[in-house]
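Of the protein chains in this complex, one is absent; all others appear in place.
Naming follows writing order (A, B and C), and every chain is counted from residue 1.
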Amino acid sequence: MTTIREATYGLLRRHGMTTVFGNPGSNELQFLKDFPEDFQYILGLHEGAVMAMADGYAQATGKAPLVSLHSAAGTGTAMGVLSNTVYSKSPVVVLSGQQVRDMVGQQIMVASHDATQLPRPLTKLSLEPLSPSDVVRSVAEAIHTANLHPKGPTHISVPYDDWEEQADDNTALTIARAVQDAGALAPERLAEITAAIDAARSPVLVLGPEVDATHANADAVRLAERLGAPVWIAPSPPRCPFPTTHAQFAGVLPANVAGIAQLLGGHDLVVVVGAPVFRYHHIHRGRYLADGSRLIHISQDPSEIARAPFGDAYLAPVADTLARLSETVAAREVEPRQPAPRATAEDRPGLLDPNTVFRAISELAPRDAIHVVESTSTAAPFWSNVEMTEQGSF
Amino acid sequence: MTTIREATYGLLRRHGMTTVFGNPGSNELQFLKDFPEDFQYILGLHEGAVMAMADGYAQATGKAPLVSLHSAAGTGTAMGVLSNTVYSKSPVVVLSGQQVRDMVGQQIMVASHDATQLPRPLTKLSLEPLSPSDVVRSVAEAIHTANLHPKGPTHISVPYDDWEEQADDNTALTIARAVQDAGALAPERLAEITAAIDAARSPVLVLGPEVDATHANADAVRLAERLGAPVWIAPSPPRCPFPTTHAQFAGVLPANVAGIAQLLGGHDLVVVVGAPVFRYHHIHRGRYLADGSRLIHISQDPSEIARAPFGDAYLAPVADTLARLSETVAAREVEPRQPAPRATAEDRPGLLDPNTVFRAISELAPRDAIHVVESTSTAAPFWSNVEMTEQGSF
Amino acid sequence: MTTIREATYGLLRRHGMTTVFGNPGSNELQFLKDFPEDFQYILGLHEGAVMAMADGYAQATGKAPLVSLHSAAGTGTAMGVLSNTVYSKSPVVVLSGQQVRDMVGQQIMVASHDATQLPRPLTKLSLEPLSPSDVVRSVAEAIHTANLHPKGPTHISVPYDDWEEQADDNTALTIARAVQDAGALAPERLAEITAAIDAARSPVLVLGPEVDATHANADAVRLAERLGAPVWIAPSPPRCPFPTTHAQFAGVLPANVAGIAQLLGGHDLVVVVGAPVFRYHHIHRGRYLADGSRLIHISQDPSEIARAPFGDAYLAPVADTLARLSETVAAREVEPRQPAPRATAEDRPGLLDPNTVFRAISELAPRDAIHVVESTSTAAPFWSNVEMTEQGSF
Partner (left out) sequence: MTTIREATYGLLRRHGMTTVFGNPGSNELQFLKDFPEDFQYILGLHEGAVMAMADGYAQATGKAPLVSLHSAAGTGTAMGVLSNTVYSKSPVVVLSGQQVRDMVGQQIMVASHDATQLPRPLTKLSLEPLSPSDVVRSVAEAIHTANLHPKGPTHISVPYDDWEEQADDNTALTIARAVQDAGALAPERLAEITAAIDAARSPVLVLGPEVDATHANADAVRLAERLGAPVWIAPSPPRCPFPTTHAQFAGVLPANVAGIAQLLGGHDLVVVVGAPVFRYHHIHRGRYLADGSRLIHISQDPSEIARAPFGDAYLAPVADTLARLSETVAAREVEPRQPAPRATAEDRPGLLDPNTVFRAISELAPRDAIHVVESTSTAAPFWSNVEMTEQGSF
């Protein structure tokens, strides 16, 4: 016979989720008992740090980590970082401990009252199974939901007395499941988008975080080179989808309506891939897009597609779409672009110009360095000076 | 200049949503003022009836209707029927009237307090825009979300003083948007599923409501005939995905674990398309699937895929997948099946046997009749006797 | 040994809840099995009717009925009437059936997915116990919450396989509990309000539904007569708190800002008891209260108190406060008021004037008749003509 705990570790192993990030309390001890030798537990002493490590792990490896948190206050403390995980589309499965089943309703100590509410509206799914017999399937549901596009965090709360219960026969079937996103851009749609691009006088590409999240950076380079088009990164970027050293790299779009409309205004076709249209920040009003411009929006996030205020949208897989478009669009003869000149540093005595700092960082950093930025006021010199060429650099 | 109301009607017209079902109260008068001549308003005097008509319209036409309901009590009364709309995957956009913006917080008469909560968790999306300037985009978001797969109901609440406000320049861009689901089954996945089917000794098909909802009934017939395999309808069917008169039609699966496992037990491969795995109802415990059987689950509903307790799953468009599989799988030579014999009617004096009733109905009904069933206790004789051959028959 | 079902009936019996209103489906059969002989089940075939009967029962008897509804669609259909129950402050306990515990997560047939969400934000509490062992305590929590002020509906969802489980020893303690609202107006506050009233040149009373809901109608009459002040009913009344035949009865306040400010403008003190301040409906803007007027607001609903835009508020029991104020305020010598003349009926050939209709109804109705009004456009002639003198008349 197998316990729910053993079956759950079997399920995690099946999905390659042998790295667990956590900060345990009393409710988690039953789950962590007999922690398997092939699993690794990364301890953090603050839930914000735990979530941030897990998010970074997901971005760096493309794999979904399990995050084991304490109930109420423990899970609560992670909500801040979790709200960023949503927009970086990192598949993170948060498992909150819970008091014993029959006492939660009394709101005893470290019970999470109404536990599925707390992580809403941030997680794609928030579950608390009604019975120990449904725990393994519920964890599986949280894993699959996190991994299906658009990827993102999910949450499940499990009373700690469930872990010692016996798993039934059907559990093996649940563990054995393989689940995959099986879609690709439809051939008729490929033809349609190809025709629009080929007919454009001056197309421009705008790339967003899903390009990096789906490891499609190289495909994006191929498409961009075939078109000879300038490439912008969508505003407020949580990831870097295109090499900043590439001659066609034009920079990061400003996070305001008027600024974007102006910069993209000269192009008759704007193709946005894997980004919201657009994640503005600063409020300078204006028309979203200049007359004579058309915008095509390709994303695998239905919410991004549905809520955008303008642009014709295709809900389609980002990596597959970039790969196939890079073969079907007509290659163009374009004058090689001059890379944008770097900003000049103006150091004053005792004060280093940010351009100087970032250039020094860039020169010293190894090629596969991962850059983390906390200073929004120096975003411009950062993107102008720091060379990032690999998937997962930012 | 254009008002928000005029712009909203323009948006609805753009999406072919000129049929409005409703039951108005005081909050809706501003929206219905100057009702355009090319629109049709279908009045129902109970919100349950209004929602049911709208659901039927969506099923019959494949188009998304607008449902205009009164606030709190009006919208509340529709929640029962709405819970069925979820499982029939009908794209219905519910627009609830609301009191004037600055007084809702006081919970004055016919204000909907916390209006986005009420239709949760039934709708895919529930919105109340924070500003009149965001109304047209929000209605568009509700329309696009309802229409992207898996289709389903959405909800938006709009204060009635918004309708007379002016729409800004960008509104035209929002109205002009085209949005489409652009995915198809990926070629590698097609090969994988085809190989699994061709290798099977005795495959069987189980079809669910998404086959009918995506108008893929004829594709399902083609695939079934190519394989010569029996075809079951998934349990608790809200739609009819396969002609009940077809020689390969095996019936409706029973809604319990043991019954399904037994009926599918002789097959080494079960291919479920467009259904949950499975929507059980009666509780007879047992193993979900016999040893030696494998189940492949194809659906375009990520929740269905993620929550299923067994089977290997592909998230892929149902209609496209059926169409392409019907060309790639190897045609089999199979003995023509004998249609299942019909149940014998045993009428007693003064009591008609249900078999007699349903056979009479079936003989009298025109080919394109739409059957609506309210009696769950006579499901077996219904499916055994009533001939349904067209999309949208049930 | 006792089953959860038996213990639950014991709990209901302890609280005098032997009248059950319902419309059952498959999930409710286990609860209704062996239905005790001293209980009465009132069947309704539409959940709106079931809820409305239960609400009426609560208003007429002051007791909390149990409402037994089917899951998802059944409970959903009741949401419309439930939204009125909130404002009439009727203590109604809604018990929704649910599928078996371990299958709800799969969203099988007639399972209520995320069952506690649906009745929000309407109910004071919405629960689904995590374990059979917590069912009796949870039902008790729903009963106590419904009955504590401000009274109102609560909701609980129970998987049907729980009913046959065994209740543990502590259950008897839960059933035995007595719970009561033990507060009264504090003496210092009584003195404060009394002084304010005695100092007023021309006080006026405005009464709301909590006066009738707490059976304080006679206390209100005593206070009004001591003061000789006119008495208005707060706008959009769901109950009748004062005899419409009383000489001091001034009518129902109009449901708009300007109208109320004008009618109350001549009074230097407005005392509102047991009503929101105010439940407006029609929007005529203006200043809430004339200069020189002060408003004192007495209610036992913290939400009503907190959200009101004006007036000095006391959170205190309505019945106790009226009873004690009627003894402490100084009796005034006031000219007996002439009752407001009734509107003149203007019948035209073939068309009865509403005044005629309502006067006829009033003359024919017994003294303890209960009046139910569905026509908001004839509110004025209704209140002018129909004589209601008893608690629970409306």
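FYI, a residue touches a chain if its C-beta (ideal position, glycine included) is under 8 Å from a C-beta of that chain, and two chains touch if they have at least 3 such contacts.
As the structure is a computational prediction, the values presented were derived from the model and not from experiment.
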| item | value |
| --- | --- |
| Chain not shown, its touching partners among those shown | A, B, C |
| Contact residue for the chain not shown (choose from A:19, A:236, A:326 or A:355) | A:236 |
| Candidate in contact with the missing chain, chosen from A:15, A:89 or A:307 | A:307 |
| Which residue of C:15, C:137 or C:239 touches the chain not shown here | C:137 |
| Sole residue of C:46, C:307 or C:371 that reaches the chain not shown, by the stated touch rule | C:307 |
| Contact residue for the chain not shown (choose from B:40, B:131, B:166 or B:376) | B:131 |
| Hidden partner chain, touching residue among C:170, C:202, C:245 or C:376 | C:170 |
| Residues from chain C at the interface with the omitted partner, ascending | 125, 137, 140-141, 144-145, 148, 169-170, 173-174, 176-187, 189, 287-289, 298, 302-303, 305-317, 320 |
| Residue numbers in chain A that touch the chain omitted from display | 26, 47-48, 72-84, 99-100, 103, 105-110, 113-114, 117-118, 120-122, 161, 235-236, 255, 276, 278-281, 283, 303, 307-309 |
| Chain B, residues in touch with the chain not shown (by the definition above) | 101-106, 114, 116, 127-131, 133-134, 137-138, 141, 159 |
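FYI, only the chains that are shown with their structure count from here on.
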| item | value |
| --- | --- |
| Centre-of-Cα separation between chain B and chain A, whole angstrom | 31 |
| Distance from chain C to chain B - Cα centre to Cα centre, in angstrom | 39 |
| Centre-of-Cα separation between chain C and chain A, whole angstrom | 49 |
| For chain C, residues contacting two or more additional chains | 103, 105-106, 114 |
